[in-house]
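Below is a structure I'd like to ask you about.
Here is subunit A:
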Amino acid sequence: MNKKIQRSLAVVSAAALVFGVAAAQTSANAAPKTVYLAYQGPLSGGEASTGTDEQNAVKYAIKLFNAKNKAKYNVKLVSVDDQGDPAVAGTVAPGIGKNKAILGVVGPAYSGATIASLPFYKAGGLALISPSATRVSLTDPASPDFGGPIFHRVVATDDKQGPALAKWATNGNKAAKVFVFDDQSSYAVPLAGYVTAGLKKVAGASLVGTDSVPNTTTDFAPTIAKIKTSGADVVIYTGYYSQAAVFIKQLRDSGSKAVFAGGDGVFNQEFPKLAGVAAEGSRITGVSGLMDANPKAEAAFKKSMGVSSGVYAVESFDAANIFLEAILKGNTTRAKVLAYVKAYKGTGIGGTTYQFTANGDIKGDGFSGFESVKGVLINKGPVK
Partner candidate 1 sequence: MRLEIKDLHVHYGKIEAIKGVSVIVNEGEIVTLIGANGAGKTTMLKTVSGLRPITSGQIIFDGKDISKVPAHERVDLGISQAPEGRGIFPGMTVLENLEMGKFHRKNRKAEMQEDLEKVYHLFPRLKERVGQAGGTLSGGEQQMLAIGRALMTRPKVLLLDEPSMGLAPQMIANIFRIITEINKTGVTILLVEQNAQQALQRAHRAYILETGNIVKEAKASDLLDDPAVREAYLGTGAH
Partner candidate 2 sequence: MKIRNYWNLRDFGANIWEKATRTQRVAIALTSILLVGLLPFMGGSILATPIASFDAVLVYPVGMFVLMSLGLNIVVGKSGMLDLGYVAFFAIGAYTMAILGTTTKMNTWEIMPIGIALAMIAGVLLGIPTLRLRGDYLAIVTLGFGEIVRLVVLNSSWSKGPNGIANIPMPPKIGPLKFELENQKVFFWVVMAMILVTIWMIRRLTVRRPGRAWEAIRQDEDAAELMGVPTLKYKIWSFTLGAAVGGAAGVLYASKNLYIAPEMFTLNVSILILACVVFGGIGNIWGVVIGATILGYLPDRIRFISDARLLVFGIVLVVVMNFRPDGLLPRKKREKKIIERDDNLLKLENVTMKFGGVTALNGVNLEVKRGEILALIGPNGAGKTTVFNVITGVYKQTSGTVTFDGTSLGNQKRYEVTALGVARTFQNIRLWGDMTALENVITATDVHKKSGLVGALFGFPRASIEEEVNRERAHEILRFIGIDQYSDRLAKNLPYGVQRRLEIARALGTSPKLVLLDEPAAGFNPAEKVELAATIRKVRDAGYTVLLIEHDMSLIMGISDRVVVLDFGTKIADDIPSVVQKDPRVIEAYLGVPADAS
């Protein structure tokens, strides 16, 4: 056993201290205890890339943990594919809710799927930490969607992002004329609402037009016509990066010089890659990714997983680690894990401080403003 310990030490030296504590707590010859965590998100279907990225980060966290603690714990991941679809979530969630071996769920990734899953997890007392479900109502006790007490998230909500996006988009523009449009998704429509509300608090800014474009659209000519007619000099899109890339190209090709801004749906290094030069100068709000937050960790990730980290990698990784720490502290029942999460206070890999409010949100509103410069989204610091 000692040799094993030494090998582990050699592999992950940073974990030495933690390991020592853990080793002291277990009896010498006990077999490693198998515990289960789940990741829930879209792993197949049209949204699968988001889910795959998130799950990779979770897998990475577990891989590190198991390597460190192989004597004590063997954490296994249950992949729960809800396709991002509330209908599918309603079918898979009962099974997960009932399976008491699963101690915690990283996810669900999408708000709609979360709402559909909640009743089953509430009944099972299963703690959730979502890396990406941003809908405000999930942590609003007055809403029917309220996820308390089991729902937590390590991502800031739309009502914090909306004003931040409004500010960042109009930064340096004393009399901004803003056009806001969404992609009709359950993520984009509410966010557009918070952006509109946030604009009212920005001095000199005015809302000059809106649109709502199906998320399968590739021809934005009518929207661009509206933007031109409205005379907007700032355009905010609250949907996702792939459509944003198509749109910004068309906007630039139409000759418009209006500032383009988007929220964390657009916040993806793929965005400037897809959009090319048209993306230059676009302003995006988001929370730093792994690459940006911790390049060393990113390199280790790529080495271990064989792919680069993707969207919500930091959030997913941190969410998984909160559960893993709970397990390491010997919390191996759902109730204990939930209690541990609620009382958790710690720092994530990107330096974010996590502490959940009573409703499941993280304290603080750490949105940063990014700008697309030469094909890369550069962090310009927190939006104030």
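In the analysis below, contacts are C-beta pairs under 8 Å (C-beta built on N, C-alpha and C of every residue); 3 or more make two chains touch, one makes a residue touch a chain; residues count from 1.
How were these picked? Simply put, all candidates are chains of the complex that A comes from, given by their letters.
None of the values given here were measured: they were computed from a predicted structure.
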Complex member touching subunit A, one of 1 or 2: 2
Of all residues in subunit A, those that touch candidate 2 in their complex: 43-45, 48, 78-81, 85-87, 90-99, 112, 115-116, 118-120, 123-124, 135, 137, 143-145, 184-186, 188-190, 212
